[in-house]
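Left out: one protein chain. Kept in place: all the others.
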Amino acid sequence: MAHAGALHDEDVMLPPPGREPGAGVYNEKLGMWVFLGSEIMFFTALIGTYIILRVAHPTAWKAPGEVLAVPITAINTFLLICSSVTMVKAFAAVQDGNLSGLRKWLIATVLIGSTFVGVQVYEYRHLIEKGFVPSEGLYGSTFYTMTGFHGFHVTIGVICLIFVTWRAFQGRYSAKDYRGVEVIGLYWHFVDLVWIILFTIVYLI
Amino acid sequence: MATTIGHVEEVTLGGAEVHADTRSFVRKYIFSTDHKIIGIQFLIMSLIFLLLGGVLAMVIRWQLGFPKQPMPMGGVLPETMAPGGVVLPEFYNSLVTMHGTFMVFFAIMPLLVGVFGNYLIPLKIGAPDMAFPRINMASFWIAVPAGFLMLAGFFVEGGHAAAGWTSYAPLSERADLSGVSMGQILWCISLIVLGLSSILGSFNYITTIINMRAPGMWWFRLPLSIWSLFVTAILVLLAMPILSGAIIMLLFDQTIGTHFFGPAQGGQPLLWQHLFWFFGHPEVYILILPAMGMASDIIANGARKPIFGYTSMVLAILGIGVLGWGVWGHHMFMSGMNPTLGTQFMISTMLIAVPSAIKVFNWLGTMWMGNIRFHVPMLHAMAFVSMFTIGGLSGIFMAATPVDIYIHYTYFIVAHLHYVLFGGSLFAIFAAVTFWYPKMFGRMMSPFWGRVHFFLTFIFYNLVFFPMHNLGLHGHMRRIYDPTQYDFLKPVQPINELISISAFLLFATQLIFAVNFIVSWFKGAKAPENPWEDNGLEWTVPSPPPHGNFVTVPQVYRAPYEYSSPFVTEDFLPQNRELPEAAPSAAPHS
Amino acid sequence: MSWLLPHGASTFVGEIDWLYYLILWITGIAFVLVQVLLVWFMIRYRARPGRKATYYHGNTRFEIIWTTVTAVVVVIIGVLSAGRWNRIKGRDKVPANATPLVVHAKQFEWLVTYPGADGALGSADDFQVRSQLHLVVGQPVSVLLTSEDAIHSFFIPAFRIKQDAVPGMNIRVWFQPTEVGEYELGCAELCGLGHYRMRATVTVHSREDFDRWARDRAARAAN
Partner (left out) sequence: MEEVKHAPHPNYIAVFIALGVLTGLELFIAFLPWSQMTRVLILIGLAVWKAVMVALYYMHLRFEPQRLRWLAVAPLPLAVILVFIVTREFRW
């Protein structure tokens, strides 16, 4: 990911050298944060729609636990929090130059993340069998759209994490260059953060 | 042409040799990561869509000027669109929809953001390329399938989307209301894909501008084109996902039976409008801000004078970028929206007129006491100021809610938006294309045919769109297939005929531009490094610039509009030219 | 081609047309000012050999002046608009003595429900007429707009009134015709392939004519 014309001995974890001071971080990190701004707006469209419709038609929603299975989702929420801590442990490991730790924690993150997706698929199948489908009023429409697109983001995240893990096994990361790990970590934690909000407003309210 | 002095000369001489280019043809011209090639790819794609959108407009104008008469060459269209050359109402609705969609999403927006964002940002800030060249390439190659998906809609059963480019639900989500199912679905998918392309492009631009400015290129030394592209990229970044989210919900309503916008189970048609215009109003500024920025560059160059009030120009751009988020409701005054909200949106809309007015006055101030060169880009840029003023002023009528009650959904709106989008954006695009063409292709466009094209366009353009105000004031609704259905519109039908004939001539005039563009590419005079004697960094490298742009990172010493400076004999002073100690290098800019 | 508004026949005409002409004057002056300056500068400051432009970066006092003037003008227009807007569209501004009507929009016609002789909707003597709006001169009407399918827009150019009919919403709009005559009601929002012919006639009667027409209609509806 070197920039054309960049110097070879530059510190890649710093902003591009010889330039006006910008955001004070290297390009990939800045780019990911800017991209997350876009993601915030995407989820604003979905979550905002949910809030607006719910305020307009409060009666279209059921009490927590009545339709949706809270216990299994609570476990899933816990899984995603676990995957965040393994991700951040991987990041801490590579910062310290502990490459075996990096690989170990990345694999853990991939596994827990995939489990989250698996549980969500199971939950969907269960709900659909019970007759709670996307065309089931505003409740079904908003539920499946919000959690579905969150799940889609988790899936993308898992795919990217597998790629990063593969590169970690190739020895592409070190204490001097762990951009890939940090950037995918930011994305992963963001997805976790969105779930924290979604879990509360979809399942508990 | 004035001679360029030492520092500049050295940089450019080294250029071609150091960056000896060993890439294969495919890597160089097709799957290229070079921002300049990607810019040119966007240029070609969006000019094709501009032409296509124009063709659709001609069919629309035929039907409006000469309702239900067989169209010349209309026989080539299939029975489902125009049997015997007579346009069908369902085809007419598709035409209106797709004219808007192509022009907004596939012509003007990529022309401004995709082409000039890509081409100008790295060159003007002194960077070798974008921060993420491969993502930049992906941005283009995601836009291409989006274009094909959108085109495919014309060939599917039931015809193309016919709910207007705004796709108001529930018309857009129910095939039994619009008569269109597959076309509408393709419309949705195409725009979701295009949204991804725009987001990838814009976060790249933002990162590049924040982090990769050459030393000395302070924020307040950025050319206004870059400032406007920066704010535009932020608007794209934050507005496009709202559209994607809304369209995804619309798509689900159409395909898997959700109920977001259909009222049957509590969905809200107005919610679609709110989401659409929450994106749509920033989109309006996405379509005009880069035009303003590039026109500022060209007007300062043509007037040979520093831009008047650089700081207030920047503040106006930022002001539009912030206020632009709080005015979307003015598209919905008649929608049944809460009238109190209507009042609030009216006040915020009035306020956003102020930064636009500041810009117009500053352009005039720039020309005042100048030494104006009437090169073709400058002609288009001045036309931009003149036409944008009309578009801006006619906006005040609609912002005033009581007057809007009468003119909303009429041809007054059509006139207004075309004065902003055609008279504003497109004239600025013509200015920008003719201005940067020598840098892009290394050849000059013919100035003679450029002038012919300009004057004819200016005349026919006004003949087409100015009378539309009068149609609107007469109560002529937009998007109606046959105005002669209404008795009160029969007296104004001659105006419709005049507009249609002028529109055909306007379209024919654009062929001059197309021919000039293509012929000059191969046969034009070789362009020197700096044909317009401009101050920007892009004019200090060869035309076209080599891969990697700059041999050494340029050092910037001053603001971008130091024309007619008393410290040099020429009337321009490039941003990176070092002056002897005696002369102040950082000229004032406020 | 005229910049005058066509003849109008409701109480809103005065309010809206006055504001329109005011804005036309203001924007007209601004338009002439900008275009004249532009052309004058083009001629006066055209490039001539041996001459250099004035090296001048701007003037803060000018900036403040034109920013303030523009802001004040648009705020004044805004304030003038706000009062009128509220009088026309404010939900509590429907006159108490207005005749209630229901206009139900569907692809591609307007179904008008009249209150009948008792002057109240929902009673047995209500009757429906397709795509004909009959009104009494000088009598305010309060129309409840509903829609069957897509969004339509209720537009009577001569009365300067326009309001969308949105499915799932009940939107009230009122107006008061001031002249006897024949007018047209059109759909102003794209609503499908018959949008262009979604038209209705509007007839403003004297009180006696209207009563005669209504009796006749009610009798026909009863049969």
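Chains here go by letter, A, B and C, matching the order in which they are written, and residues are numbered from 1 within each.
The rule is simple: contacts are C-beta pairs under 8 Å (C-beta built on N, C-alpha and C of every residue); 3 or more make two chains touch, one makes a residue touch a chain.
Here the structure is a predicted model, which means the values were calculated and not measured.
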In the full complex, displayed partners of the excluded chain: A, B
Residue touching the undisplayed chain, where the options are B:264, B:341 or B:511: B:341
Subunit B residues touching the omitted chain (full complex): 238, 242, 268, 270-271, 274, 278, 325-326, 329, 337-338, 340-341
Residues in subunit A touching the chain absent from view: 11, 23-25, 30, 33-34, 36-37, 40-41, 44, 48, 51-52, 55-56, 64-65, 70, 74, 77-78, 81-82, 84-85, 87-89, 92, 95-97, 175-176, 185-186, 189-190, 192-193, 196-197, 199-201, 203-205
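The rule is short, and it goes like this: only the chains that are shown with their structure count from here on.
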Intersection of the contact lists for subunit A and subunit B: none
Where subunit A and subunit B are represented by their mean Cα positions, the distance between them in whole Å: 34
Whole-Å separation of chain centres (CA-atom averages), subunit B against subunit C: 31
Geometric centre distance via CA averages, subunit C-subunit A, whole Å: 49
Multi-partner residues of subunit B (each touching 2 or more other chains): 267-268
Interface residues, subunit B side, partner subunit C - complex: 89-90, 93, 96, 162-164, 168, 170-171, 174, 177-179, 263, 267-270, 303-312, 334-336, 339, 342-343, 346-347, 350-351, 353-354, 357-358, 360-362, 364-365, 367-374, 382, 385-386, 389-390, 393-394, 396-397, 399-403, 405-406, 408-410, 467, 469-470, 473-475, 477-483, 485-488, 495, 563-566, 571, 587-590
Subunit B residues touching subunit A - in the complex, by the definition given at the top: 127-129, 131-133, 199, 202-204, 206-207, 210-218, 237-242, 244-246, 248-249, 252, 256-260, 265-268, 271, 274-275, 547-548, 550, 553
Of subunit A, residues touching subunit B in the complex: 1, 3-5, 15-16, 18-20, 22-23, 27-28, 30-31, 34-35, 37-39, 41-46, 48-49, 52-53, 56-57, 60, 134-135, 137-138, 140-142, 144-145, 149
